[in-house]
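Shown here: the complex without one of its protein chains, the others still in place.
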Amino acid sequence: GMAQDNAETHYVGFVPPALTSPFHVAMVEGAMARAAELGWTLEVQAPASEGDFAAFVTTVEQLLEKGVEAISINPIGTDSAITAVLAANERGVPILAHNFITPFDQGEVVTYVGYDQWGGAESLAAYACELIAGKYGTTAAETTGQLFILEGIESIFSHRRTQGFEAGLEKNCPNVTVVGSQSAEWLRTRGQEVAGIALQQHPDIDVFYGNSDEMAIGAALAAQDLGLVINEDFFAVGIDGNQPTLDLLAGGEFSATLGVDPYRMGVTVIDAMAAHFAGEEVPQITLTPSVVVTPDNLAAYLAGDLWTTPIAGFPEYDNNLPTVPED
Amino acid sequence: MAAESGVESRGQSTNLLGTLRRVIAGLGPFLVFLFLFVLLLILSPAFRSPTSLGLLLLESAAIAIVACGQTFVIMIGGIDLSVEAMVSFSGVTAAILIAGSNIAGGQVANGIPAIYAVLIAVSAGLLIGLFQGMLITLFRMNPLIVTLGFRSILLGISLVWTNGAGINIVREGITDTITSRIPLVGDWNLPMPFVIALTIYAISWVILRHMRFGRYAYAIGGNGEEASRLSGINVNRIKIMIYGISGLLAAIAGVLVMSRLRSGAYQNGTNMTLISVAAVVIGGTPLTGGKGGVWGTMIGVFIIRIVEQGMVYLSVPSNAKEIVVGVIIVLAVLLDVIRQGEITWLRLGKRRVET
Amino acid sequence: MAAESGVESRGQSTNLLGTLRRVIAGLGPFLVFLFLFVLLLILSPAFRSPTSLGLLLLESAAIAIVACGQTFVIMIGGIDLSVEAMVSFSGVTAAILIAGSNIAGGQVANGIPAIYAVLIAVSAGLLIGLFQGMLITLFRMNPLIVTLGFRSILLGISLVWTNGAGINIVREGITDTITSRIPLVGDWNLPMPFVIALTIYAISWVILRHMRFGRYAYAIGGNGEEASRLSGINVNRIKIMIYGISGLLAAIAGVLVMSRLRSGAYQNGTNMTLISVAAVVIGGTPLTGGKGGVWGTMIGVFIIRIVEQGMVYLSVPSNAKEIVVGVIIVLAVLLDVIRQGEITWLRLGKRRVET
Partner (left out) sequence: MAEQNGDSILLEMRGITKRFPGVLALDRINLQVRPGEVHGIVGENGAGKSTLIKILSGVYQADEGEVIFKGQRVVHNNPRQAQIAGITTIYQELNQIPHLTVMENIYLGSEIMRGPFVDWPEMRRRSQTLLQKLRLEIDPAMTLGKLGVGQAQMVEVAKALHHKADLIIMDEPTAALSLTEIAYLFQIINELRDSGVAVIYISHHLEETFEICDRITILRDGQYIDTRPRDEMTMDDLIRMMVGRTLDEQFPKENVEQGNELLRVEGLNQGSRLKDVSFSVRAGEILGVAGLVGAGRTELLRAIFGADPIDSGKFFVNGQAVTIHHPRDAIRNGVALLTEDRKQQGLLLHLSTRQNISITVLDTLVRARMLIDRRRETELASKYVDSMAIKITSLEQLVRNLSGGNQQKVVLSKWIATQPRVLLFDEPTRGIDVGAKVEIYRLMNSFVAQGGAVVMVSSELPEILAMSDRIMVVHEGRVSGFLDRAEATQERIMELATGYSNQGSANAAQE
């Protein structure tokens, strides 16, 4: 199907919630690169700040007005984007969602492209268990230890990532205690402040887990400022796998991150569009892989060796249950 | 608008001439808008469509309503930093009542008809606004602090009630009506939210220009509080009511945003405080109050919106948007200042003398 | 602080007594802080450690420096909404120069020694502040709009330069020094950022209380602009310099934040504008300026910080935090108002009337 598509060119749109994080920038770069390969024109537009839902919907409507032939959007957490979906449906323009796999209850979406946050967090938890066990020279199943969670602002993202992680702990190292779980508002600076205080209450915290890397990095800084040594006295793990985190990981200043390869996720989005143009069947959920990135497999991750072909997946709901049913 | 601040010279008491001068002087921000509008018409073919123009009106409606309330508050020399939180809060409240559930606690009740939900949300906005007004007047608290505090409280409540997710609704009844469009000729239509905004502006204009209450608002602003009190005006009551109006209008805007997005979420009001204040000031009402008016504010909203939308039509790279917005805001006001001839050193000797 | 606003009476010319009264009157916000502080000491064992107290100082330092600049600006009746953008911008600038790279373009040059990078970033802050001051005074533009515009521009530049990612640095030289701690006795130590803040406050206090420049700042505020000009004061120069100071201090804070986070990122200044304005007002400098001072602002910062940190110590559920912050802010100011006996109807007939 691809071959014949290459012949024709398309004008398509891509709408991140805002371009204020490297995650979205990387995804845009992947999408751009793939679109360029195909000879398409990709227009990227985003509101100035995340959370400006009305501006988000308007941006989509404006791109539709500009005549895009397909569009992919990244709704963040709420169903406000339904309005945008319906606007696209009304015009018969195929619409996709990326970095988001919770289907809307109204409107037709070609496919939802994204990774399983619960599952990813769960596997990160498994690795955290290993780290603690390693520190105390025992096994994950037996080890005790203390773990602190830095939450993002309340949302499906923070919920899935916290709950998945807690499920992973329960499964892999049930004797590890979660000594606290506090919001650090997705910010490195708040992560630093909250972790500093957490260490006053619980000086023996073994692992800081952040719903995002930035908060975990802040926590690592706070602990280091108090004289603790990362990867010896304590560990810091988080989710996202952005370049600044990978740099720190390479420098031994971070413990592990959940790499979801936003660049290739962006490529996947364009591929899904192409498949749709070609009349191919596209799964409702296109699940992209996520992988725990550690100093050991960092090179492989960067090279793309850990990337696996996206598969048809399951929708994600904020329901306290795993995204992918366990058998 | 700016008109009211123009100093007339002694010779020009001729009414026609004076009126004309006032109108032109008052056009200041409007000319800036017109310039941007025409520029965009020329540069972007996509903008030249009924839908695009409709979108401009639609996107201006909610923030215009918020800014209308902010105009009242700034008119009396106050400020309301709680508006964006009120937009979120009212949307969340209405959505929860309509959906009969919230994310945090699942089903809380059977949903009630949208019209009641909306009325409850809007009344809550009014009451909370009045309450803030009471703290500010009766306890002589600083409006900035009070409304900042309520900003936190209202956002916090929205967050707790929704657990950070949006509460989905299906449009029905009033929520459907207020998001509809009124067809005009051909493809042209008027988005209902804008019609609502326009109605609110017309009423506000009548209140401010032709009713006692509004005249007192002008009197209280611009440092006239003590003089107003001595003239027997119940200053406290006016101020309390004005904070109530701001709460009410922000809550109405909140319902509009929620209906448009079909979702009540704590982020629904994002950025609205700053934008509303900027629109008021760009529109010619100074932060000290006492002059200006709502139509100027509407122009202020349009200027901000056309800049934002223009960048999408012109495919300005998204991360450069902030810069462009900033530069245009500064330039727009600079142009207006220069046009008004306010700058002494640019035209020495012609200086207007303040009294 | 509030002291200066106290109406002095004829009988109490005794200097000692007068001073004492002034001190107690000026203690207002400090008492609120003390109350919260003792409350937290009682409720949270973890708070009762040298490190915890150090953390309070450490986390207050950067925002205190920003709020110090904001105090100068508000003192003359202005406002600076660009501070949070300046914090981000200066951090990003310094980080890019130190790292010699940015995310957007990869390696741009070999990094330069941190001290030069910091000097450049801080000078840029000063210059941009001065430039804003020029627009505000020479072009008579509204400070709110100008600084709002620059907020957009500076955030936009930070975004474009970093592409939304933080620029990592390794602490060395000055960035290491300014994040160190000065050991006192035993476990007690002073975080360097707080020492820097304290130094800046001391200097600012000297400037405001003991130098001509500061005296002129007080004179210009509180509606004294015209009277000051007619007294021969170069009002424009003072105002321009004050916006420069605000830019400079925000840039210094930006470098501190960046050094602490080892990263220059677009988000580094998040919320700092509102917090700084709130701290100034809570600390007793009214938005019209002319009275108050920097120490009050520092207390204002501490009040806000202890509320935020207190909630972590007391493990307040995350989503209820905003509500608690809002309620405490409103209550803190309410208490202060009641203490000052400003509320007529609570003690009818004893009313103090403003003139």
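Chains here go by letter, A, B and C, matching the order in which they are written, and residues are numbered from 1 within each.
Assume contacts are C-beta pairs under 8 Å (C-beta built on N, C-alpha and C of every residue); 3 or more make two chains touch, one makes a residue touch a chain.
The structure displayed is predicted, hence computed values, not measured ones.
Student: With touch as defined up top, name the shown chains that contact the chain not shown.
Tutor: B, C
Student: Check each of B:G125, B:G290 or B:G326 against the chain that is not shown and name the one that touches it.
Tutor: Once the missing chain is taken into account, the touching residue is B:G290.
Student: Have a look at B:L41, B:I182 or B:M211 and name the one touching the chain we're not showing.
Tutor: B:M211
Student: For a quick check of understanding: of C:S228, C:N268 or C:T297, which residue touches the chain that isn't displayed?
Tutor: Once the missing chain is taken into account, the touching residue is C:S228.
Student: Just one of B:G156, B:G224, B:G269 or B:G326 touches the chain that is missing; which is it?
Tutor: B:G224
Student: Could you tell me which of C:G91, C:G269, C:G290 or C:G310 touches the chain that is not displayed?
Tutor: C:G290
Student: For chain C, enumerate the residues touching the unshown chain of the complex.
Tutor: Residues 4-5, 7-13, 18, 206, 210-212, 215-216, 218-219, 221-224, 226-234, 290-291, 348-349, 351-353, 355 of chain C touch the chain that is not shown.
Student: Which parts of chain B face the unshown chain closely enough to count as touching?
Tutor: Counting only chain B, the missing chain is touched by 4-5, 7-11, 13, 206, 210-212, 215, 218-219, 221-222, 224, 226-234, 290-291, 344, 348-351, 353, 355.
As a convention for this text, only the chains that are shown with their structure count from here on.
Student: What is the distance in Å between the mean C-alpha positions of chain B and chain C?
Tutor: 29
Student: On a C-alpha centroid basis, what's the spacing between chain A and chain B, in Å?
Tutor: Chain centroid spacing, chain A to chain B, equals 36 Å.
Student: Can you list the residues of chain B that touch 2 or more other chains?
Tutor: 159, 163-164, 319, 321-322, 325
Student: For chain A, give me the residues that contact two or more of the other chains.
Tutor: Residues 19-20, 25, 154 of chain A each touch two or more of the other chains.
Student: How about chain C: which of its residues touch chain A in the complex?
Tutor: Residues 44, 46-47, 49, 51-52, 55, 58-59, 103, 159, 163-168, 179, 257, 260-263, 265-268, 270, 308-309, 312-313, 315, 318-319, 321.
Student: Which residues of chain A touch chain B once you look at their complex with the stated criterion?
Tutor: 16, 18-20, 25, 43-46, 48-49, 51-55, 57-59, 61-63, 65-67, 77-80, 82-83, 105-106, 153-156, 158-159, 318
Student: Using the touch rule from the top, collect the residues of chain B that touch chain C in their complex.
Tutor: Going by the criterion above, the answer is residues 81, 135, 138-142, 144-146, 148-157, 159-160, 163-164, 223, 226, 274, 277-278, 281-282, 286-287, 319-327, 329-330, 333-334, 337-338, 342-343, 345, 354.
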